[in-house]
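The complex appears here without one of its protein chains, the remainder shown in place.
On to subunit A.
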Amino acid sequence: MDMVKDLASKKAAVIFTKSSCFMCHSIKALFYELGASPAIHELDQDANGREMEYALQRLGCNPSFPAVFIGGKYIGSAKDIISLHVDGSLKEKLIQAKAIWF
């Protein structure tokens, strides 16, 4: 639990993903397109991946991947990110957290 929260606050934008997950690929692509450089943690390739996945589930992240954190706060999964991007909130949050500048 702490490990996840710790990692989540280490960078303005942090995403927990799985390399085998294609929706994760889409969300990563979106962040790169916006010029953000999120820290990516692949749960299926990290030594502590299993624990992190359980921690994310206990935090209420459903599904547990992709799990997007901005400014240390859990924002949501793929559907939430896309919805927030459409109404402009995603960019706002990224700018506030200084993940991007415009």
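FYI, a contact is a pair of C-beta atoms (placed from the backbone, for glycine too) under 8 Å apart; a residue touches a chain by one contact, two chains touch by 3 or more; residues count from 1.
Simple rule for what comes next: contacts and distances are computed from a predicted model.
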(request) Out of "Pyruvate dehydrogenase E1 component subunit beta", "Tyrosine aminotransferase", "Ribonuclease P protein subunit p30" or "DOG1 domain-containing protein", flag the one the UniProt entry gives for the chain missing from this complex. (result) "DOG1 domain-containing protein"
(message) Touch as defined at the start, partner being the missing chain; which of A:M23, A:A39, A:L59 or A:I95 qualifies?
(response) A:M23
(message) Given that one chain is not shown, which residue among A:L34, A:L59 or A:I95 touches it?
(response) A:L34
(message) Applying the definition given at the start, please give the residues of subunit A touching the unseen chain.
(response) 21-27, 29-30, 33-34, 78-79, 82-83, 85-88
